[in-house]
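All protein chains of the complex are present and in place, except for one that has been dropped.
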Amino acid sequence: MTDIPYTPAARRIRWSVLADHAVLIAGSLFLLIPLLVMLQTTTTTDLETIKYGPQLAIGDQLDDNFRAAMFKASGFSGQNTGLSMLINSTILGLGFALGKIVIGMMAAYALVYFRMRFATLAFWLIFTTLLLPLEVRILPSYEIAQKLNLLNSYTGLILPLIASATATFFFRQFFRAVPEELVEAARIDGAGPVRFFIDVLVPLSRTMIAAMFIIMFVFGWNQYLWPTMITTEEGMYTLVRGIKQLTQDLEGTNIPEYGRANMLALIAILPPVAVVIFFQSWFVKGLTESDK
Amino acid sequence: MAQVSLNNIRKIYPNGVEAVQQTSFDIADGEFLVLVGPSGCGKSTLLRMIAGLEDITEGELRIGDRVVNHVDPADRDIAMVFQNYALYPHMTVRRNIGYGLKNRKTPADVIAAKVREAAEMLNLTDYLDRKPSQLSGGQRQRVAMGRAVVRDPSLFLFDEPLSNLDAKLRHQMRIEIKALQRRLGVTSVYVTHDQVEAMTMADKIIVLNAGRIEQIGTPSEIYHNPASTFVASFMGAPPMNLLDARFEAGQVRINGGTPLLPASGSGPVTVGIRPEDAELTPEGPLGFDIQIVEELGGHRLLHGQLADQPFTLHVGKEVEARPGAARVNLRPEALRLFDKTTGQAL
């Protein structure tokens, strides 16, 4: 008992805390530096970037590059300015999130709170969709969208993306965890299914709806493959879809517009990143609880 | 085994909250000390400082003859039983109990023997290969005990170990823990908010309130001679009756009525009396308006008003009582006086 060495725990802990901070700072920089490089090139002229590469100094071209990114169009039609792509991205993000949540909540409510025939069949039909990502059935989906005349339309952009049951699955889990007594009490209080849904279930799910909305908005905004296939008119491009065109623009010209291109990439990053950072706790909760 | 001494120990959290005010006391070798108090009184913080899970802001902590302020928990030669047992969910009972030994480089055959011995002592032999999730609450509690016992530490620490058990099991485990501690003779510090546990298990009790020690004493001292109105009302169920009274002409009187006992002083005073120290008698000097009779089988509790102040009386099962007017006598030798403003015993 007396031969245990005296260890000055306090000092040792301080060193290990320093090491922890060092690792975390290195990790943060690993993630952050590319963004800073991009940011720097948007403040200088393209000639400077081509000549010297990204520098430490911040230039004065931010305003010009921003204006070029927002209002100058790439491509032939002159329709896909940053602004129009920003609008399309917003429509896609919001429409996708809204559609997914409304449809998902309705279906989950039906599955959890109603006695009906074929409930099991409906359940399996819906949840099989979790198995196959859109990427593996992309071509037939495209052909069907073509048949239904949905190319270059917001409907064609958003609806096929909603055809998977992530939100439904999530809300089903959440509803099942709602105490049984609640629906019993509501029924004794004379609430019908619609009243119960609006007065009890929706208010109860507020945080979950918010969390889902954030996750789905980011997911929708960041869609790439499907928008690439379904939108051929430049006026319908989203920011993320427009990235491909940017890379091609940088290839073809003598003086590539790095400032404008990087600014557009930053504009494509900013809204989803802002949403995730701003609503961090909801977002993390929604993300980590959706796997249970 | 070891003696533990706390010398001017203080805890201030980084946010400025003083969880434990300057505190000093000793725990004798082999003693069972209970720290009791309402939640937030600092009793757990105190225990966790002894365990090394919480830094000590000021003062000196000795276990045996070592100052351990900066010693790692694993090197303090202590064992701890946690409120939610804190069993390792992925290890079997056998590995849970033996884990601390394994880390101390104990040979495998010694570990096996010690685990077997502890399991026998705690009736766990049949469960050694199960995971904690396959055990009942009481069995988990026993595994937590086994993990502590097997290490042969010089100090046991208990952090509300029985609060998650149902009443019957709690009663049983209370006796088992006490018997085990007697048998092993290990110095123990036990934290609880349950005054019954404190009374029944302790050799010595420390009552804490708002980060401060209210009283240190044996269970009997604490019960019969509470140092303050806080201790008087916290310890004992039902608590001590506390009545507003005054010093008048060398006597303590309630509402200027019958003299209760001779005492010198002036102004208001608080009179305390345990419910079992008053008797129901037609000749009693004080009127008692019985409102509720609580039937408890072996005895009855009569709740009502004495001189317009709430009062509870404990009577044996042979005493008949029904709501209505009655008369009581307060045994003068059982009366305790407290300062009206500070609450301290006079």
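Remarks
The first chain written gets the first letter, and so on, giving A and B; residue counts start at 1 in each chain.
The rule is short, and it goes like this: contacts are C-beta pairs under 8 Å (C-beta built on N, C-alpha and C of every residue); 3 or more make two chains touch, one makes a residue touch a chain.
The rule is simple: contacts and distances are computed from a predicted model.
Per the UniProt record, the chain missing from the shown structure is "sn-glycerol-3-phosphate transport system permease protein UgpA", taken from the list "NADH-quinone oxidoreductase", "succinate dehydrogenase", "sn-glycerol-3-phosphate transport system permease protein UgpA" or "Ubiquinol-cytochrome c reductase iron-sulfur subunit". For the options B:E18, B:E60 or B:D75, the residue in contact with the chain missing from this view is B:D75.
Residues of chain A that touch the chain left out of the display are 16-17, 20-21, 23-24, 27-28, 30-35, 37-38, 41, 49-50, 52-54, 103-104, 106-107, 109-116, 119, 122, 125-126, 129-133, 135-144, 148, 159-160, 162-165, 168, 180, 183-184, 187, 192-194, 196, 218, 221-225, 228-229, 240, 243-244, 246-248, 250-251, 258, 261-262, 265, 268-269, 272-273, 275-277, 280, 284, 287-288, 291.
For chain B, the residues touching the chain absent from view are 51-53, 72-76, 78-80, 82-90, 99-100, 103, 131, 133, 147.
Please note the rule applied: only the chains that are shown with their structure count from here on.
Chain B has its Cα centroid 54 Å from the Cα centroid of chain A.
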